[in-house]
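The complex appears here minus one protein chain, its other protein chains still in place.
Letters A and B name the chains as they come in the text, with residue numbers starting at 1 for each one.
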Amino acid sequence: MTDTVRDHAPSPTPTVVELSERYPEPEAKPSYWRSRTRSILKHVALIAFGLVMLYPLLWMVASSFKPDALIFRDTGLIPTEFTWSNYSDGWNALLHPFSHYLINSSIIVFGSLVGNLVSCSMAAYAFARLEFRGRNLWFAIMLMSIMLPIHVIIVPQYILFSELNWINTFLPLIVPKLLATDAFFIFLMVQFFRGIPRELDEAARLDGCGHFRIYFRIMLPLSLPALATTAIFTFIWTWNDFFSQLIFLTRPDMYTVPVALRTFIDATSESSWGSLFAMSIVSLIPIFLVFLFGQKYLVKGIATTGIK
Amino acid sequence: MSVVSELSQVRKKGGKRKPSALHKGDGKAAIFFLGPWFIGLVLITAGPMVASAYLSFTDYSLLEAPNWIGLENYTRMFEDPRLINALKVTFMYVLISVPLQLAAALALALVLDRGLRGLAIYRSVYYLPSLLGGSVAIALLWRQVFGADGLVNAVLAWFGVEGQGWVSHPDYALGTLMILNIWTFGAPMIIFLAGLRQIPQMYYEAASIDGASKWRQFRSVTIPLLTPIIFFNLVLQLINAFQTFTQAYVVSGGTGGPADSTMFYTLYLYQKGFASLDMGYASAMAWLLLAIVAGMTAVNFLVSKYWVFYND
Partner (left out) sequence: MTSSIRFAGRAGLAWRTSAVLGAGVLALAACNGDSGAAPADDEPTSEGSSSAAADNGDTGNVEIRFSWWGSDDRHTLTQEVIDLFEEKNPGITVVPDYTDWGGYWDKLATTVAGGDTPDVMTQEERYLTDYANRGVVADLAELGLDTSMVDESVLTSGTIDGKLAGVATGINAYTIVADPQMFEDAGVEMPDDETWTWDDFKQISQEISDALGDGMYGVQDYGGNEAGFNIYARQHGESLYAEDGTLGYSDATLESWWQDLVDLRESGAMPDGSRSVEIAEGGPEQSLLGTNSGAMGFWWTNQLSAISSAAGRDLVLLRPPGESEFDRTGLYYKPAMFYSVSATTEHPEESAKFVDFLINDPEAGALILSDRGLNANTEVRESVSAQLDPLEQQAAEFLADVADEIVDGPPAPPNGAADVPEITGRINEQVLFDTLSAADAAAQFTSEANAAIGQ
């Protein structure tokens, strides 16, 4: 692809383009009906494909309204017998009402959100824009830190947090995020920051702008999609993270949603599948809403804010 | 094609133009910006990593203090047929499902970028499978779709084909997990979407003033400017796919079955560490994995010089 860039003979570069805030019209309007038909066909294809994507959720919703005994015998999408009891039972089946676990999860998600947004973007700024000794080495070390499976890290981590007296608190789940241990997001933001034309911040530098101002006033606003991506992923992944929450939280009053969900089922005894499905749906609602409303920030990039 | 040449100019300049005056004081700023990360690295990340490296030379059972056994865990690995099988399974999975998943993600990101009504709904619906994460419901669902009496076989039956239990057959189980991975293309799709919006509109405008066709614009503007994001997704999906655990764990009920056909490397490592209480061996396996993944990532970075285009 870069070949195309390279192969073309240089021609006079365009002068500074007055930036418009609007998109160009997608097509030069060849014919109203033709584009109309095309758009309808597109929607039909997207909806058909959407059904494939939606099927699991529909199936889960359907199952959550079936009596336990029917979940495995009546696997269709429309329940032959309909019951609300999975929701009322599931909500109250554990030692605490389910809202308790939702609140615990929310606390951890909130802490992680703040942590990842602030500390990862700061580190990313350094890697993307600053010149300092050993930058590539530090970058490699950062990437290596996500290449070891959690299963061999968790025991030393447990011992460490236990020494700090942090077991059964939310600290082992939040503090690492405040300290930018999630290299995924650092790398993500590095890639976005590098997509921002360097002329912008260099001009700001020449005007005497400090790094913090550049980071805060130029880089962050211009990478709103990256921040939105980070926020959405942090929310969803923390919300669903089972293993570390299981290990670090030992008291039922500290349990979170994924840990609580797991206590409905057990490979060795009778499981409450109906309650599991019902509470899974309940716990999906917050992340679905976050996604639905968060995704509009994904598309507020330079393209819409413009560079002034 | 002036926009194209402008890009190439920027690109050429980017390499050389680094006035050192502009980078005075960067070191100090770096200390500030990297501060939290560095503290986290030293306090939280490095210790456990060093500990696991140490443990890989011991017979650590989790229940007792570890004893130093030198390279024994590492030499054992080369004689372990199940480990070699796990490597094969993992490599197959990575090599097939990662490119397909990324292709699906990119294609849908392009479709769902702009110019249609109801994009928010489509995006959310397409992301839904990824929301389910490692939910145990996935296991039931997958059996319901790919089981002997599942949805797939019901569809095949319309065409008079008699299917079989895909998810529980050693020849096909891995394939169903690949489909599961491709089906959860939501995360890379989102990143592509965000990346598309990061492309400065001026390039498109300049290109369309120059009379470039849509296809031309796509090839000469969209793709080059999206390469950092494509690269990011490729690197991260590779790192993640090599560590695939949850989906295989959930769908096979933790066994990696049938007959080890979905025994991913990390699943085997987990079994060794926690079920067989052989954390020393598991740690050694983890470091072998790190070596493989780091090697592939390094190659990725080297190759990226030839195809990834940075705007700086």
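Simple rule for what comes next: a contact is a pair of C-beta atoms (placed from the backbone, for glycine too) under 8 Å apart; a residue touches a chain by one contact, two chains touch by 3 or more.
The structure presented is a predicted model; accordingly, all values stated were derived computationally and were not measured.
Student: I'd like the shown chains that the missing chain touches, ordered by label.
Tutor: The chain that is not shown touches these displayed chains: A, B.
Student: Which residue, A:167, A:214 or A:284, contacts the hidden chain when the whole complex is considered?
Tutor: Once the missing chain is taken into account, the touching residue is A:167.
Student: Which residue among B:29, B:51, B:89 or B:125 touches the omitted chain?
Tutor: If we include the chain that is not displayed, B:51 is the one touching it.
Student: One chain isn't shown here. Among B:167, B:182, B:248 or B:289, which residue touches it?
Tutor: Counting the whole complex, the residue in contact with the absent chain is B:167.
Student: Contact with the hidden chain only, please: which chain B residues?
Tutor: Against the missing chain, chain B presents residues 42-44, 46-48, 50-51, 54-55, 58, 61-67, 139, 143, 147-148, 164-170, 252-255, 257-260, 271, 274-277, 279.
Student: What is the set of chain A residues that contact the non-displayed chain in the whole complex?
Tutor: 68-69, 71-73, 93-95, 100, 103-104, 107, 154-156, 158-160, 162-171, 242-243, 246-247, 250-254, 259, 262-273, 275
Convention: only the chains that are shown with their structure count from here on.
Student: Can you give the whole-Å distance between the Cα centres of chain A and chain B?
Tutor: Using C-alpha averages as centres, the distance is 14 Å.
Student: Name, in rising order, each residue of chain A that touches chain B in their complex.
Tutor: Interface residues on chain A, with respect to chain B: 1-2, 4-6, 8-14, 17, 19-20, 23-24, 26, 39, 42-43, 46, 49-50, 53-57, 59-60, 75, 118-120, 122-123, 125-126, 128, 130-133, 138, 141-149, 151-153, 155-157, 159-160, 175-176, 178-181, 184, 186-188, 191-192, 194-198, 202, 205-206, 211-212, 215, 223, 225-226, 228-229, 232-233, 236-237, 240, 242, 261-262, 265, 267, 273, 276-277, 280, 284, 287-288, 291-292, 295-296, 298-304, 306-307.
Student: Would you mind writing out the residues of chain B in touch with chain A in their complex?
Tutor: Within the complex, chain B touches chain A at residues 1-11, 14, 18-19, 22-23, 25-27, 29-30, 32-37, 39-41, 43-45, 47-49, 51-52, 55, 62, 111, 113-118, 120, 122-138, 140-141, 144-145, 183, 187, 190-191, 193-202, 204-206, 208-209, 219-220, 223-225, 227-229, 231-232, 235-236, 239, 243, 245, 253, 266, 269-270, 273-274, 279, 282-283, 286-287, 289-290, 293-294, 297, 306-307, 309-312.
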